[in-house]
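A single protein chain has been removed from this complex, and every other one stays in its place.
Right, chain A next:
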Amino acid sequence: MLRLILKKLGLLIPTFIGVTLVAFFSIRQLPGDPILLLAGERGVSPERYQELVERFGYDKSIWLQYLSYLGDLFQGNLGNSFVTKQPVLSEFLTLFPATVELSVCAIIFAVVIGLPAGIIAAVKRGKTLDHSVMTTALVGYSMPIFWWGPLLIILFSGFLGWTPVSGRISLMFWIEPVTGFMLIDTLLADEPGAFASAVSHLILPSIALGTIPLAVIARQTRSAMLEVLDEDYVRTARAKGLSNFRVVGVHALRNALIPVITIIGLQIGVLFAGAILTETIFSWPGIGKWMVDSIFRRDYPVVQGGLLLIAAIVMIVNLIVDLLYGLVNPKIRHTE
């Protein structure tokens, strides 16, 4: 097992180096002179400009610059934001919990509804219920988040007035960020009002972000269940006289869950792409909005560092899913 992990990690290294190349060179291609951007509207004197060119190493060859960038990277230095002057890594770590919190809630929403929906559709195969669940799933799968989000706002915030329009928590509360997860922090601060506010702020973005994974999970669950329900052991379980509920819920579901869990794990890239839109719509202060804002502000170090960190996270999560899949499913043996 250890050998397998090491081997898979080894395969990631060339990809990761490629990712650093993309992050480094793509940002160099962005229009605009970074030093002039850094100086802002005040501008710089020619002497100061020359000094800054030397300090940032822009006078050296591009490959030397890349090597010094790699060197900084291995020391955990991703540069400082042009706008806030803060280190990119610490900004990322401050905002990351907000995105994780939103994504986890979205996935919980997706699983809680998608899994039973898929099971019901499989059990009622070919019936009206199956068709309506699957049609709804396909509508969800085709849903443009950047329309669905505002639609939810129109309905639940504008029309019914149930939920807030944007942000993570009402401005009435100031919660000391301990973990960065608003739900946990408000509980730690022992403020039930703030906790309720945080929950109500989470509902709409979670639904918006969770809709596509929900549809994917429902479809995947249905097809996995259909496959399993045809197996001999399910027939045996039925022949033993077990209740339908027990056969479906225990014998079949357990085996159908393996591909479904893999699909959930592989949703992280999709989830992140969705988070960019969801966070922009709901003004959610997470990584997605941070990246979009930085692209528009031409905050190059942030775009570069964010791109790299996000790619690294996606790669690692996919690796973990891959390994777990081999672990839980003995039928899939990783070939050496």
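The rule is simple: contacts are C-beta pairs under 8 Å (C-beta built on N, C-alpha and C of every residue); 3 or more make two chains touch, one makes a residue touch a chain; residues count from 1.
Please note the rule applied: contacts and distances are computed from a predicted model.
Novice: The chain that is not shown, which UniProt protein name from "Sugar ABC transporter ATP-binding protein", "4Fe-4S dicluster protein", "Cell division protein FtsX" or "Dipeptide transport system permease protein DppC" does it carry?
Specialist: The correct option from "Sugar ABC transporter ATP-binding protein", "4Fe-4S dicluster protein", "Cell division protein FtsX" or "Dipeptide transport system permease protein DppC" is "Dipeptide transport system permease protein DppC", the UniProt name of the unshown chain.
Novice: Among the options A:L151, A:A196, A:V250 or A:L327, which residue touches the chain absent from this view?
Specialist: Of these options, the touching residue for the absent chain is A:L151.
Novice: Please pick, from A:P31, A:P46 or A:G76, the residue that touches the omitted chain in the full complex.
Specialist: Counting the whole complex, the residue in contact with the absent chain is A:P31.
Novice: Pick out the residues on chain A that sit against the missing chain.
Specialist: Interface residues of chain A facing the absent chain: 14-15, 18-19, 22, 26, 29-31, 134-135, 138-139, 141-148, 150-151, 153-154, 157-158, 219, 222-223, 226, 269-270, 272-273, 276-277, 280, 291-292, 295-296, 303, 307, 310-311, 314-315, 318.
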